[in-house]
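The other protein chains are all here in position, but one chain of the complex has been omitted.
Coming up: chain A.
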Amino acid sequence: MLLVGRGALPFPCCLLISLRDLGLQRHITYCRAAIHPLSGRAARRAPAGRNTTTAAAVAAPEQSKHQTKQNKGGQQAAKTAWEAIVGIECHIQLNTRTKAFCSCSNQFGGQPNAHVCPVCLAHPGALPVLNQETVHKGMLASLALNCSIAHTSKFDRKQYFYPDLPKGYQISQYDIPLGSSGSLELMFKDGTKRQVSIERAHLEEDAGKLVHGGSDQLSGSTHSLVDYNRAGVPLLEVVSGPDLRSGREAAAYAAELHRIMSLVGVIDVHAQDAVMRCDVNVSVRKKGEEQLRTRVEVKNMNSLSAIQKAVEYEMERQVELIESGRESEIVQETRLFDEDKGHTFSMRKKEGLADYRYFPEPDLPLLQIEENIISEVKDSLPEMPSAARQRLLQLKLPIADVLTLTDDMETATYLSAVLAAGAPPKQAANWVMGDLLGYCKEHKAHIGDLDLTPQLLAEMITLIESGTISGKIGKQILPDLIKGKVSPGSLEKWVKTEGLAQISDEATIAAMIDEVLASKPQELEQYRGGKTKLQGFFVGLVMKESQGRVNPAIMNKILMQRLQATKS
(Lines give C-alpha, C1' and ligand atoms only; values in the text may rest on other atoms or scores of the structure.)
Protein backbone atom coordinates (compact mmCIF):
# COMPACT_ATOMS: atom_id res chain seq x y z
CA MET A 1 0.00 0.00 0.00
CA LEU A 2 1.66 3.14 -1.19
CA LEU A 3 -0.83 5.86 -0.59
CA VAL A 4 -1.23 7.29 2.87
CA GLY A 5 -3.91 9.92 3.23
CA ARG A 6 -3.25 12.93 5.38
CA GLY A 7 -6.68 14.36 5.96
CA ALA A 8 -6.77 17.31 3.59
CA LEU A 9 -8.80 16.32 0.56
CA PRO A 10 -6.50 17.39 -2.28
CA PHE A 11 -3.55 15.53 -0.94
CA PRO A 12 -4.16 11.92 -2.01
CA CYS A 13 -5.61 13.18 -5.24
CA CYS A 14 -2.52 15.14 -6.18
CA LEU A 15 -0.41 12.18 -5.28
CA LEU A 16 -2.47 10.06 -7.58
CA ILE A 17 -1.73 12.41 -10.43
CA SER A 18 1.95 12.29 -9.71
CA LEU A 19 1.82 8.51 -9.73
CA ARG A 20 0.26 8.63 -13.15
CA ASP A 21 3.08 10.83 -14.28
CA LEU A 22 5.59 8.44 -12.80
CA GLY A 23 4.45 5.95 -15.39
CA LEU A 24 2.31 3.77 -13.20
CA GLN A 25 -0.66 4.42 -15.36
CA ARG A 26 -0.58 1.00 -16.94
CA HIS A 27 -0.64 -0.71 -13.61
CA ILE A 28 -3.51 1.37 -12.39
CA THR A 29 -5.45 1.01 -15.56
CA TYR A 30 -5.02 -2.47 -16.75
CA CYS A 31 -3.58 -4.69 -14.10
CA ARG A 32 -4.10 -4.78 -10.42
CA ALA A 33 -6.60 -2.01 -10.01
CA ALA A 34 -9.40 -4.47 -10.12
CA ILE A 35 -11.54 -4.16 -7.07
CA HIS A 36 -12.82 -1.22 -5.20
CA PRO A 37 -15.60 -1.82 -2.72
CA LEU A 38 -17.38 1.38 -3.70
CA SER A 39 -17.74 0.73 -7.34
CA GLY A 40 -19.75 -2.37 -8.10
CA ARG A 41 -19.43 -1.55 -11.73
CA ALA A 42 -19.48 -5.10 -13.00
CA ALA A 43 -23.02 -5.69 -11.95
CA ARG A 44 -23.86 -2.27 -13.22
CA ARG A 45 -22.45 -2.96 -16.62
CA ALA A 46 -23.30 -6.57 -17.06
CA PRO A 47 -26.95 -6.15 -17.98
CA ALA A 48 -26.28 -3.34 -20.43
CA GLY A 49 -27.48 -4.08 -23.90
CA ARG A 50 -29.79 -6.86 -22.87
CA ASN A 51 -32.72 -4.58 -22.78
CA THR A 52 -32.96 -1.44 -24.77
CA THR A 53 -34.99 1.67 -24.35
CA THR A 54 -36.12 2.26 -27.87
CA ALA A 55 -38.83 4.58 -29.02
CA ALA A 56 -41.09 1.55 -29.19
CA ALA A 57 -40.38 0.64 -25.60
CA VAL A 58 -41.49 4.05 -24.52
CA ALA A 59 -45.18 3.64 -24.94
CA ALA A 60 -47.55 4.89 -22.30
CA PRO A 61 -47.03 2.58 -19.35
CA GLU A 62 -49.83 0.21 -18.51
CA GLN A 63 -50.74 -1.10 -15.13
CA SER A 64 -48.28 -3.90 -14.59
CA LYS A 65 -49.42 -7.47 -14.99
CA HIS A 66 -46.81 -8.28 -12.43
CA GLN A 67 -48.99 -6.75 -9.75
CA THR A 68 -51.59 -9.44 -10.04
CA LYS A 69 -49.01 -12.10 -9.37
CA GLN A 70 -48.11 -10.53 -6.06
CA ASN A 71 -49.20 -11.64 -2.68
CA LYS A 72 -52.78 -10.46 -2.33
CA GLY A 73 -52.52 -9.26 1.26
CA GLY A 74 -49.47 -7.10 0.60
CA GLN A 75 -51.02 -5.85 -2.58
CA GLN A 76 -54.11 -4.76 -0.73
CA ALA A 77 -52.04 -2.99 1.87
CA ALA A 78 -49.90 -1.32 -0.74
CA LYS A 79 -52.97 -0.07 -2.52
CA THR A 80 -54.89 1.25 0.41
CA ALA A 81 -52.55 2.48 3.10
CA TRP A 82 -49.08 2.75 1.64
CA GLU A 83 -47.40 4.83 -0.98
CA ALA A 84 -43.93 4.72 -2.46
CA ILE A 85 -41.52 7.62 -2.33
CA VAL A 86 -39.50 7.41 -5.51
CA GLY A 87 -36.75 9.55 -6.96
CA ILE A 88 -35.00 8.69 -10.22
CA GLU A 89 -31.52 9.33 -11.57
CA CYS A 90 -31.28 8.92 -15.31
CA HIS A 91 -28.10 8.81 -17.34
CA ILE A 92 -28.86 10.13 -20.79
CA GLN A 93 -26.39 9.46 -23.55
CA LEU A 94 -26.01 12.60 -25.65
CA ASN A 95 -25.86 12.06 -29.41
CA THR A 96 -22.87 14.24 -30.17
CA ARG A 97 -20.59 13.21 -33.02
CA THR A 98 -17.51 13.05 -30.80
CA LYS A 99 -16.80 12.11 -27.21
CA ALA A 100 -17.04 14.67 -24.41
CA PHE A 101 -13.34 15.43 -24.03
CA CYS A 102 -11.60 14.11 -27.14
CA SER A 103 -12.24 13.94 -30.89
CA CYS A 104 -12.90 10.20 -30.95
CA SER A 105 -16.15 9.23 -32.61
CA ASN A 106 -19.15 8.83 -30.31
CA GLN A 107 -20.28 5.61 -31.91
CA PHE A 108 -20.41 2.05 -30.78
CA GLY A 109 -21.04 -1.24 -32.34
CA GLY A 110 -18.47 -2.49 -34.76
CA GLN A 111 -14.91 -3.18 -33.75
CA PRO A 112 -14.15 -2.93 -30.01
CA ASN A 113 -11.62 -0.24 -29.13
CA ALA A 114 -11.88 1.33 -32.58
CA HIS A 115 -12.55 4.78 -31.15
CA VAL A 116 -9.81 5.38 -28.62
CA CYS A 117 -7.02 7.89 -28.15
CA PRO A 118 -4.58 8.95 -25.45
CA VAL A 119 -7.22 11.19 -23.85
CA CYS A 120 -9.99 8.63 -23.41
CA LEU A 121 -7.47 5.94 -22.48
CA ALA A 122 -5.88 8.29 -19.94
CA HIS A 123 -2.35 8.18 -21.16
CA PRO A 124 -0.02 10.37 -19.09
CA GLY A 125 0.05 13.96 -20.27
CA ALA A 126 -3.05 13.74 -22.46
CA LEU A 127 -5.44 16.59 -21.68
CA PRO A 128 -9.22 16.75 -22.07
CA VAL A 129 -10.82 19.51 -24.16
CA LEU A 130 -14.55 19.97 -23.76
CA ASN A 131 -16.75 19.40 -26.81
CA GLN A 132 -18.94 22.45 -27.49
CA GLU A 133 -21.79 20.26 -28.70
CA THR A 134 -21.80 18.42 -25.37
CA VAL A 135 -22.41 21.76 -23.70
CA HIS A 136 -25.03 22.78 -26.26
CA LYS A 137 -26.98 19.54 -25.98
CA GLY A 138 -26.66 19.58 -22.20
CA MET A 139 -28.14 23.08 -22.21
CA LEU A 140 -30.94 22.11 -24.61
CA ALA A 141 -31.90 19.18 -22.40
CA SER A 142 -31.62 21.16 -19.15
CA LEU A 143 -33.65 24.07 -20.48
CA ALA A 144 -36.29 21.68 -21.85
CA LEU A 145 -36.58 20.45 -18.24
CA ASN A 146 -37.08 24.04 -17.05
CA CYS A 147 -33.72 24.06 -15.30
CA SER A 148 -31.70 27.18 -14.59
CA ILE A 149 -28.33 27.12 -16.33
CA ALA A 150 -25.29 27.95 -14.24
CA HIS A 151 -23.39 30.86 -15.79
CA THR A 152 -20.27 29.35 -14.33
CA SER A 153 -20.05 25.66 -13.63
CA LYS A 154 -17.13 23.33 -13.28
CA PHE A 155 -16.03 19.77 -13.70
CA ASP A 156 -14.86 17.48 -10.93
CA ARG A 157 -13.18 14.14 -10.64
CA LYS A 158 -15.27 11.36 -9.16
CA GLN A 159 -12.79 8.74 -8.14
CA TYR A 160 -13.12 5.02 -8.05
CA PHE A 161 -11.13 2.15 -9.45
CA TYR A 162 -12.55 -0.15 -12.02
CA PRO A 163 -11.15 -1.46 -15.28
CA ASP A 164 -13.85 0.19 -17.38
CA LEU A 165 -12.63 3.57 -16.14
CA PRO A 166 -9.17 4.16 -17.58
CA LYS A 167 -8.30 7.31 -15.64
CA GLY A 168 -9.27 5.96 -12.22
CA TYR A 169 -11.81 8.77 -12.07
CA GLN A 170 -14.82 9.92 -13.99
CA ILE A 171 -15.04 13.54 -15.06
CA SER A 172 -18.38 14.71 -13.70
CA GLN A 173 -19.92 17.80 -12.15
CA TYR A 174 -20.20 17.73 -8.39
CA ASP A 175 -21.29 20.85 -6.57
CA ILE A 176 -22.07 23.17 -9.50
CA PRO A 177 -24.15 21.27 -12.08
CA LEU A 178 -24.89 22.74 -15.50
CA GLY A 179 -28.64 22.74 -14.81
CA SER A 180 -30.61 22.90 -11.56
CA SER A 181 -34.09 23.47 -10.10
CA GLY A 182 -36.18 22.30 -13.04
CA SER A 183 -39.47 20.48 -13.36
CA LEU A 184 -41.38 18.17 -15.63
CA GLU A 185 -45.14 17.61 -15.88
CA LEU A 186 -46.77 14.20 -16.15
CA MET A 187 -50.31 13.59 -17.33
CA PHE A 188 -52.23 10.37 -16.73
CA LYS A 189 -55.16 8.76 -18.50
CA ASP A 190 -57.67 10.13 -16.01
CA GLY A 191 -56.45 13.64 -16.80
CA THR A 192 -54.62 14.16 -13.51
CA LYS A 193 -51.24 15.85 -13.67
CA ARG A 194 -48.18 15.68 -11.51
CA GLN A 195 -45.30 18.11 -11.33
CA VAL A 196 -42.00 16.35 -10.75
CA SER A 197 -39.09 18.48 -9.60
CA ILE A 198 -35.73 18.10 -11.32
CA GLU A 199 -33.03 18.69 -8.75
CA ARG A 200 -30.13 18.82 -11.15
CA ALA A 201 -28.83 17.96 -14.60
CA HIS A 202 -25.08 17.60 -14.90
CA LEU A 203 -22.61 16.59 -17.57
CA GLU A 204 -20.28 13.66 -17.17
CA GLU A 205 -18.49 11.01 -19.19
CA ASP A 206 -19.40 7.38 -19.60
CA ALA A 207 -17.11 4.48 -18.75
CA GLY A 208 -16.06 1.67 -21.07
CA LYS A 209 -18.02 -1.51 -21.52
CA LEU A 210 -17.09 -4.74 -19.79
CA VAL A 211 -17.81 -7.85 -21.77
CA HIS A 212 -18.07 -11.30 -20.27
CA GLY A 213 -17.80 -9.75 -16.84
CA GLY A 214 -20.16 -10.18 -13.93
CA SER A 215 -22.63 -12.92 -13.25
CA ASP A 216 -23.03 -14.32 -16.74
CA GLN A 217 -19.38 -15.17 -16.94
CA LEU A 218 -18.51 -18.80 -17.51
CA SER A 219 -17.28 -20.31 -14.30
CA GLY A 220 -13.57 -20.84 -14.24
CA SER A 221 -12.88 -17.95 -16.56
CA THR A 222 -10.20 -15.71 -15.17
CA HIS A 223 -10.57 -12.60 -17.29
CA SER A 224 -12.93 -9.87 -18.30
CA LEU A 225 -12.76 -8.00 -21.59
CA VAL A 226 -13.06 -4.25 -21.97
CA ASP A 227 -14.18 -2.15 -24.92
CA TYR A 228 -13.34 1.53 -24.44
CA ASN A 229 -15.38 2.85 -27.37
CA ARG A 230 -17.91 4.14 -24.85
CA ALA A 231 -15.30 5.58 -22.47
CA GLY A 232 -15.61 9.35 -22.55
CA VAL A 233 -18.97 9.48 -24.29
CA PRO A 234 -21.01 12.44 -22.95
CA LEU A 235 -23.84 11.76 -20.52
CA LEU A 236 -26.34 14.07 -18.92
CA GLU A 237 -27.37 12.82 -15.50
CA VAL A 238 -30.84 14.04 -14.60
CA VAL A 239 -31.86 13.71 -10.96
CA SER A 240 -35.52 14.02 -9.99
CA GLY A 241 -36.83 15.00 -6.61
CA PRO A 242 -38.48 12.25 -4.50
CA ASP A 243 -41.83 13.21 -6.02
CA LEU A 244 -43.07 9.98 -7.60
CA ARG A 245 -45.52 7.81 -5.70
CA SER A 246 -45.83 4.52 -7.58
CA GLY A 247 -44.28 2.29 -10.21
CA ARG A 248 -46.71 3.66 -12.75
CA GLU A 249 -45.62 7.23 -12.01
CA ALA A 250 -41.96 6.26 -12.12
CA ALA A 251 -42.40 4.69 -15.56
CA ALA A 252 -44.43 7.68 -16.74
CA TYR A 253 -41.62 9.97 -15.61
CA ALA A 254 -39.00 7.99 -17.53
CA ALA A 255 -41.27 7.97 -20.59
CA GLU A 256 -41.76 11.74 -20.41
CA LEU A 257 -38.04 12.30 -19.96
CA HIS A 258 -37.31 10.13 -23.01
CA ARG A 259 -40.05 11.97 -24.93
CA ILE A 260 -38.54 15.38 -24.15
CA MET A 261 -34.98 14.25 -24.92
CA SER A 262 -36.13 12.84 -28.29
CA LEU A 263 -38.03 16.03 -29.02
CA VAL A 264 -35.06 18.32 -28.45
CA GLY A 265 -32.86 15.92 -30.41
CA VAL A 266 -30.20 15.14 -27.82
CA ILE A 267 -30.51 11.35 -27.95
CA ASP A 268 -30.25 8.86 -30.76
CA VAL A 269 -33.76 7.44 -31.01
CA HIS A 270 -32.61 4.71 -33.40
CA ALA A 271 -29.77 3.45 -31.19
CA GLN A 272 -29.47 -0.29 -30.61
CA ASP A 273 -28.13 0.12 -27.11
CA ALA A 274 -30.04 1.83 -24.35
CA VAL A 275 -29.65 5.60 -24.46
CA MET A 276 -31.16 6.08 -21.00
CA ARG A 277 -30.12 4.14 -17.91
CA CYS A 278 -32.10 4.77 -14.76
CA ASP A 279 -31.53 4.20 -11.07
CA VAL A 280 -34.55 4.46 -8.76
CA ASN A 281 -34.55 5.24 -5.05
CA VAL A 282 -37.52 3.68 -3.33
CA SER A 283 -38.90 3.89 0.20
CA VAL A 284 -42.45 3.52 1.45
CA ARG A 285 -44.67 5.34 3.92
CA LYS A 286 -48.26 5.28 5.02
CA LYS A 287 -50.32 7.85 3.22
CA GLY A 288 -50.39 11.02 5.27
CA GLU A 289 -47.17 10.20 7.08
CA GLU A 290 -44.34 12.71 7.04
CA GLN A 291 -41.53 10.55 8.31
CA LEU A 292 -39.29 8.89 5.73
CA ARG A 293 -38.04 5.34 6.08
CA THR A 294 -34.85 3.73 4.81
CA ARG A 295 -34.59 3.91 1.05
CA VAL A 296 -33.21 1.35 -1.30
CA GLU A 297 -31.58 2.01 -4.64
CA VAL A 298 -32.38 -0.20 -7.64
CA LYS A 299 -29.75 0.41 -10.27
CA ASN A 300 -29.31 0.35 -14.00
CA MET A 301 -32.66 -0.21 -15.64
CA ASN A 302 -33.28 0.73 -19.23
CA SER A 303 -36.88 -0.15 -19.94
CA LEU A 304 -40.09 1.40 -18.69
CA SER A 305 -41.56 -1.93 -17.68
CA ALA A 306 -38.47 -2.75 -15.62
CA ILE A 307 -38.71 0.59 -13.83
CA GLN A 308 -42.39 0.12 -13.09
CA LYS A 309 -42.08 -3.48 -11.95
CA ALA A 310 -38.96 -2.83 -9.87
CA VAL A 311 -40.71 -0.04 -7.96
CA GLU A 312 -43.83 -2.16 -7.48
CA TYR A 313 -41.78 -5.10 -6.29
CA GLU A 314 -39.74 -2.96 -3.88
CA MET A 315 -42.87 -1.34 -2.51
CA GLU A 316 -44.40 -4.76 -1.96
CA ARG A 317 -41.27 -6.14 -0.34
CA GLN A 318 -40.78 -3.19 2.00
CA VAL A 319 -44.44 -3.03 3.05
CA GLU A 320 -44.47 -6.73 3.83
CA LEU A 321 -41.31 -6.44 5.93
CA ILE A 322 -42.72 -3.51 7.87
CA GLU A 323 -46.11 -5.11 8.43
CA SER A 324 -44.56 -8.32 9.67
CA GLY A 325 -42.40 -6.45 12.18
CA ARG A 326 -39.17 -6.91 10.25
CA GLU A 327 -38.57 -3.31 9.26
CA SER A 328 -34.95 -3.58 10.39
CA GLU A 329 -34.36 -5.86 7.41
CA ILE A 330 -34.86 -2.92 5.07
CA VAL A 331 -31.33 -1.60 4.84
CA GLN A 332 -29.68 1.06 2.78
CA GLU A 333 -28.37 -0.93 -0.14
CA THR A 334 -28.07 -1.15 -3.87
CA ARG A 335 -30.23 -3.74 -5.56
CA LEU A 336 -30.63 -4.94 -9.10
CA PHE A 337 -33.84 -5.89 -10.87
CA ASP A 338 -34.05 -9.30 -12.52
CA GLU A 339 -36.52 -8.77 -15.33
CA ASP A 340 -37.06 -12.46 -16.01
CA LYS A 341 -37.83 -13.33 -12.41
CA GLY A 342 -39.60 -10.04 -11.73
CA HIS A 343 -37.80 -9.34 -8.46
CA THR A 344 -34.98 -7.23 -7.09
CA PHE A 345 -31.96 -8.68 -5.34
CA SER A 346 -29.21 -7.19 -3.21
CA MET A 347 -26.00 -6.25 -4.99
CA ARG A 348 -24.15 -4.57 -2.16
CA LYS A 349 -24.88 -3.00 1.18
CA LYS A 350 -23.92 0.61 1.60
CA GLU A 351 -21.46 1.21 4.37
CA GLY A 352 -22.07 4.86 4.94
CA LEU A 353 -21.96 7.35 2.14
CA ALA A 354 -19.84 6.29 -0.81
CA ASP A 355 -16.68 8.35 -0.75
CA TYR A 356 -15.70 9.27 -4.26
CA ARG A 357 -13.23 11.92 -3.06
CA TYR A 358 -14.55 14.48 -5.49
CA PHE A 359 -12.27 17.37 -6.27
CA PRO A 360 -12.19 20.00 -9.02
CA GLU A 361 -10.82 18.74 -12.36
CA PRO A 362 -7.57 20.70 -12.74
CA ASP A 363 -7.25 19.89 -16.44
CA LEU A 364 -10.43 21.74 -17.44
CA PRO A 365 -11.15 25.44 -17.07
CA LEU A 366 -14.42 26.67 -15.59
CA LEU A 367 -17.35 26.35 -17.95
CA GLN A 368 -18.69 29.83 -18.48
CA ILE A 369 -21.89 30.47 -20.41
CA GLU A 370 -23.11 33.95 -21.25
CA GLU A 371 -26.73 34.90 -20.68
CA ASN A 372 -27.33 35.63 -24.37
CA ILE A 373 -26.24 32.09 -25.30
CA ILE A 374 -28.64 30.68 -22.74
CA SER A 375 -31.52 32.78 -24.11
CA GLU A 376 -30.65 31.74 -27.65
CA VAL A 377 -30.85 28.05 -26.79
CA LYS A 378 -34.02 28.65 -24.79
CA ASP A 379 -35.65 30.39 -27.76
CA SER A 380 -34.76 27.49 -30.03
CA LEU A 381 -36.77 25.00 -27.96
CA PRO A 382 -39.84 23.48 -29.63
CA GLU A 383 -43.23 23.21 -27.91
CA MET A 384 -42.89 20.81 -24.97
CA PRO A 385 -45.23 17.80 -24.58
CA SER A 386 -47.03 19.35 -21.60
CA ALA A 387 -47.85 22.48 -23.63
CA ALA A 388 -48.93 20.39 -26.62
CA ARG A 389 -51.23 18.31 -24.41
CA GLN A 390 -52.74 21.46 -22.96
CA ARG A 391 -53.30 22.93 -26.42
CA LEU A 392 -54.92 19.76 -27.79
CA LEU A 393 -57.16 19.46 -24.73
CA GLN A 394 -58.36 23.00 -25.35
CA LEU A 395 -59.45 21.86 -28.82
CA LYS A 396 -61.83 19.51 -27.00
CA LEU A 397 -60.00 16.34 -27.97
CA PRO A 398 -60.50 13.51 -25.44
CA ILE A 399 -57.66 12.88 -22.96
CA ALA A 400 -56.96 9.38 -24.30
CA ASP A 401 -56.55 10.80 -27.82
CA VAL A 402 -54.34 13.62 -26.60
CA LEU A 403 -52.06 11.14 -24.81
CA THR A 404 -51.84 8.97 -27.93
CA LEU A 405 -51.10 11.96 -30.14
CA THR A 406 -48.38 13.31 -27.84
CA ASP A 407 -46.82 9.94 -27.00
CA ASP A 408 -44.35 10.52 -29.80
CA MET A 409 -44.00 14.24 -30.32
CA GLU A 410 -43.36 13.68 -34.01
CA THR A 411 -47.05 12.77 -34.23
CA ALA A 412 -48.09 15.87 -32.30
CA THR A 413 -45.98 18.04 -34.59
CA TYR A 414 -47.55 16.43 -37.65
CA LEU A 415 -51.05 16.94 -36.26
CA SER A 416 -50.31 20.57 -35.45
CA ALA A 417 -49.34 21.12 -39.09
CA VAL A 418 -52.57 19.44 -40.26
CA LEU A 419 -54.54 21.76 -37.98
CA ALA A 420 -52.57 24.78 -39.14
CA ALA A 421 -53.50 23.86 -42.72
CA GLY A 422 -57.15 24.24 -41.81
CA ALA A 423 -58.47 20.78 -40.91
CA PRO A 424 -60.96 20.54 -38.01
CA PRO A 425 -59.34 19.01 -34.86
CA LYS A 426 -61.52 15.97 -34.25
CA GLN A 427 -61.35 14.76 -37.86
CA ALA A 428 -57.64 15.50 -38.16
CA ALA A 429 -56.94 13.63 -34.92
CA ASN A 430 -58.94 10.62 -36.09
CA TRP A 431 -57.13 10.36 -39.42
CA VAL A 432 -53.73 10.77 -37.78
CA MET A 433 -54.38 8.33 -34.93
CA GLY A 434 -56.20 5.75 -37.00
CA ASP A 435 -55.04 5.44 -40.57
CA LEU A 436 -51.68 7.19 -40.42
CA LEU A 437 -50.33 5.73 -37.17
CA GLY A 438 -51.68 2.35 -38.29
CA TYR A 439 -49.80 2.64 -41.54
CA CYS A 440 -46.62 3.76 -39.76
CA LYS A 441 -46.81 0.87 -37.32
CA GLU A 442 -47.37 -1.64 -40.08
CA HIS A 443 -44.58 -0.32 -42.26
CA LYS A 444 -42.26 0.72 -39.41
CA ALA A 445 -42.27 4.23 -40.81
CA HIS A 446 -42.06 7.63 -39.12
CA ILE A 447 -45.02 9.88 -39.60
CA GLY A 448 -42.76 12.84 -40.30
CA ASP A 449 -41.14 10.96 -43.21
CA LEU A 450 -44.37 10.18 -45.08
CA ASP A 451 -44.86 11.62 -48.57
CA LEU A 452 -48.35 12.46 -47.40
CA THR A 453 -47.65 15.94 -46.07
CA PRO A 454 -49.80 17.48 -43.34
CA GLN A 455 -51.01 20.01 -45.96
CA LEU A 456 -52.22 17.25 -48.27
CA LEU A 457 -53.98 15.42 -45.45
CA ALA A 458 -55.68 18.68 -44.48
CA GLU A 459 -56.77 19.11 -48.12
CA MET A 460 -58.30 15.67 -48.11
CA ILE A 461 -60.12 16.22 -44.82
CA THR A 462 -61.42 19.54 -46.15
CA LEU A 463 -62.72 17.81 -49.29
CA ILE A 464 -64.56 15.29 -47.12
CA GLU A 465 -65.95 18.05 -44.90
CA SER A 466 -67.22 20.00 -47.91
CA GLY A 467 -68.83 16.87 -49.35
CA THR A 468 -66.60 16.85 -52.42
CA ILE A 469 -65.50 13.30 -51.66
CA SER A 470 -66.97 10.74 -49.29
CA GLY A 471 -65.13 9.47 -46.22
CA LYS A 472 -65.11 6.09 -47.89
CA ILE A 473 -63.29 7.46 -50.92
CA GLY A 474 -60.91 9.19 -48.49
CA LYS A 475 -59.91 5.82 -47.01
CA GLN A 476 -59.68 4.41 -50.51
CA ILE A 477 -57.29 7.04 -51.87
CA LEU A 478 -55.15 7.31 -48.72
CA PRO A 479 -52.61 4.67 -49.83
CA ASP A 480 -52.10 6.63 -53.08
CA LEU A 481 -51.57 9.82 -51.10
CA ILE A 482 -49.12 8.08 -48.76
CA LYS A 483 -47.21 6.86 -51.80
CA GLY A 484 -46.92 10.47 -52.97
CA LYS A 485 -49.11 10.08 -56.07
CA VAL A 486 -50.67 13.49 -55.59
CA SER A 487 -48.87 16.73 -54.91
CA PRO A 488 -50.24 19.14 -52.31
CA GLY A 489 -52.60 21.76 -53.72
CA SER A 490 -53.89 19.55 -56.54
CA LEU A 491 -55.98 16.99 -54.71
CA GLU A 492 -59.38 18.43 -55.64
CA LYS A 493 -58.45 18.48 -59.31
CA TRP A 494 -57.07 14.96 -59.04
CA VAL A 495 -60.18 13.39 -57.46
CA LYS A 496 -62.31 14.98 -60.17
CA THR A 497 -60.10 13.71 -62.99
CA GLU A 498 -60.09 10.27 -61.42
CA GLY A 499 -63.88 10.37 -61.18
CA LEU A 500 -63.77 10.03 -57.41
CA ALA A 501 -65.74 13.12 -56.52
CA GLN A 502 -68.83 12.48 -54.49
CA ILE A 503 -72.19 12.58 -56.28
CA SER A 504 -74.39 14.99 -54.38
CA ASP A 505 -76.72 15.99 -57.18
CA GLU A 506 -80.19 14.85 -56.11
CA ALA A 507 -81.49 14.18 -59.62
CA THR A 508 -78.51 12.00 -60.48
CA ILE A 509 -78.84 10.04 -57.25
CA ALA A 510 -82.62 9.66 -57.70
CA ALA A 511 -82.06 8.28 -61.19
CA MET A 512 -79.58 5.73 -59.85
CA ILE A 513 -81.99 4.68 -57.12
CA ASP A 514 -84.87 4.32 -59.56
CA GLU A 515 -82.72 2.15 -61.78
CA VAL A 516 -81.76 -0.11 -58.86
CA LEU A 517 -85.34 -0.45 -57.64
CA ALA A 518 -86.54 -1.23 -61.16
CA SER A 519 -83.98 -4.00 -61.47
CA LYS A 520 -85.14 -5.68 -58.24
CA PRO A 521 -88.94 -5.83 -58.38
CA GLN A 522 -89.07 -8.96 -56.20
CA GLU A 523 -87.13 -7.44 -53.32
CA LEU A 524 -89.11 -4.26 -53.66
CA GLU A 525 -92.29 -6.34 -53.31
CA GLN A 526 -90.89 -7.99 -50.16
CA TYR A 527 -90.00 -4.60 -48.71
CA ARG A 528 -93.52 -3.48 -49.38
CA GLY A 529 -94.72 -6.61 -47.60
CA GLY A 530 -93.02 -5.43 -44.42
CA LYS A 531 -89.46 -6.78 -44.79
CA THR A 532 -88.03 -3.29 -44.13
CA LYS A 533 -84.54 -4.51 -43.32
CA LEU A 534 -84.11 -4.84 -47.08
CA GLN A 535 -83.32 -1.13 -47.02
CA GLY A 536 -79.70 -2.02 -46.39
CA PHE A 537 -79.73 -4.25 -49.44
CA PHE A 538 -80.81 -1.35 -51.66
CA VAL A 539 -78.24 0.99 -50.08
CA GLY A 540 -75.53 -1.53 -50.90
CA LEU A 541 -76.67 -1.79 -54.51
CA VAL A 542 -76.72 1.97 -55.02
CA MET A 543 -73.27 2.26 -53.43
CA LYS A 544 -71.97 -0.48 -55.65
CA GLU A 545 -73.52 1.08 -58.71
CA SER A 546 -71.89 4.43 -57.93
CA GLN A 547 -68.58 2.90 -56.81
CA GLY A 548 -69.06 4.38 -53.38
CA ARG A 549 -69.34 7.90 -54.68
CA VAL A 550 -72.89 8.90 -53.79
CA ASN A 551 -73.37 11.17 -50.85
CA PRO A 552 -74.77 8.73 -48.26
CA ALA A 553 -77.04 11.25 -46.52
CA ILE A 554 -78.70 12.41 -49.73
CA MET A 555 -78.95 8.87 -51.02
CA ASN A 556 -80.63 7.65 -47.82
CA LYS A 557 -83.07 10.54 -47.88
CA ILE A 558 -84.15 9.87 -51.50
CA LEU A 559 -84.18 6.10 -51.06
CA MET A 560 -86.55 6.40 -48.10
CA GLN A 561 -88.79 8.73 -50.06
CA ARG A 562 -88.94 6.24 -52.95
CA LEU A 563 -89.48 3.18 -50.75
CA GLN A 564 -92.22 4.86 -48.76
CA ALA A 565 -93.77 6.27 -51.91
CA THR A 566 -94.12 2.80 -53.42
CA LYS A 567 -95.48 1.49 -50.12
CA SER A 568 -98.29 3.98 -49.83
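Everything below uses one rule, namely that contacts are C-beta pairs under 8 Å (C-beta built on N, C-alpha and C of every residue); 3 or more make two chains touch, one makes a residue touch a chain; residues count from 1.
One rule holds in what follows: contacts and distances are computed from a predicted model.
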item: Chain excluded from display, named as in UniProt, from "NEDD8-activating enzyme E1 regulatory subunit", "Metallothionein-I transcription activator", "Ras-related protein Rab-3" or "Glu-AdT subunit C"; value: "Glu-AdT subunit C"
item: Candidate in contact with the missing chain, chosen from A:A81, A:L321, A:L364 or A:L393; value: A:L364
item: Touching the absent chain when the full complex is considered, from A:Q93, A:N131 or A:S303; value: A:N131
item: Residue among A:A81, A:I176, A:L321 or A:A417 touching the omitted chain; value: A:I176
item: Missing-partner contacts on chain A, residue numbers; value: 1-4, 6, 8, 11, 14-15, 18, 24, 26-28, 30-36, 41-43, 96-98, 102-106, 111-118, 121, 123, 129-135, 154, 161-163, 168, 176, 210-211, 213-214, 217, 221-228, 360-362, 364-366, 368
